[in-house]
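Removed: one protein chain of the complex. Kept in place: all other protein chains.
Moving on, here comes chain A:
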Amino acid sequence: MEITEYLPVDFRTQMEAETLCGAEEIRLRVGQPLEILYGDEKEKEIGLLTEAHMREVLNYLSGYSVYALEEELRQGYFTLEGGHRIGVSGRASYEKHGTSSCMKLLSCISGLNIRLAHEKKGCASVLIPWLYCGENVYHTFFFAPPGVGKTTYLRDCIRLLSKGNHLRAGKKVGVVDERSEIAACYRGIPQNDLGPRTDVLDNCPKEHGIHMLLRSMSPQIIAVDELGLPEDFAAVADCARCGVSILGTIHAGSVLEVLHRLQMGGLDLIRSQMRLIGLQREPDGRRILTVYEGGGNPLWQGFSEPS
């Protein structure tokens, strides 16, 4: 389904066919114009969004089933068919559990951020030679601030490693897709191409998923998105100890930040078998890719074309 079909009917008529070409985000805020952000840092504003429009969009995005998103709304986001992630803001209500409190409901939704997923096949092909260590694959972590394209590169790496090439056979890859962004599963079936030897565990917390895949699918590589919590790093460390390579992404602004987080997560011991890949966005939309070895020394730098 086209992403425009999720927008209010009034706005669809105001949008030309190519309006969303190269768009990376669509932002909707009640009382503000609909804003489209492009990769080359341009933006476009259309109309004025009302509360009725917001309800309409929520109905379309949820398949007229807002109730089914209660759990996701509590986390502040949900994922659309196709892997597009929808960030949500609104009025949060909390309930007390003893001394602590946890979010009960997110209601009166006033802002949405639709992050358009891009399946950019081949974007990570320049990185693949840097990921192999003989026949094995280095533990590899992509890092960048939000919205630069970590998941896009991770997805393409999974596909290329799973497929293999004329020099190396494809690897068995297990993907723990907690937020359905990597594989964009619909009813458990991946909608994105992740290669022929990839098994996907959809909508499963990382720490459980990694252990499940280790026990059941005998993967050679396990891929996860957005490592951040201590338990995520603990699961990754377990995985590394079992001789399985890890592909992951981390929100971070610099290589030092990543190294600090990996150290805090107990992944210091695998530094010698590690590659870190930093992504930066240029004003023209191109991405600068920097490959670092596990100690943080740069090995290679190159460009990738905009999506």
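Definition applied: a contact is a pair of C-beta atoms (placed from the backbone, for glycine too) under 8 Å apart; a residue touches a chain by one contact, two chains touch by 3 or more; residues count from 1.
By definition in this document, contacts and distances are computed from a predicted model.
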item	value
Protein name, per the UniProt record, of whichever chain is missing from view ("Polar amino acid transport system ATP-binding protein", "Stage III sporulation protein SpoAB", "ABC transporter, permease protein" or "Menaquinol:cytochrome c reductase cytochrome c subunit")	"Stage III sporulation protein SpoAB"
Chain not shown: contacting residue from A:60, A:77 or A:132	A:60
Contact with the hidden chain (one of A:16, A:71 or A:95)	A:71
Residue ranges of chain A at the interface with the undisplayed chain	5-6, 8-9, 52, 55-56, 59-60, 62-68, 70-71, 187
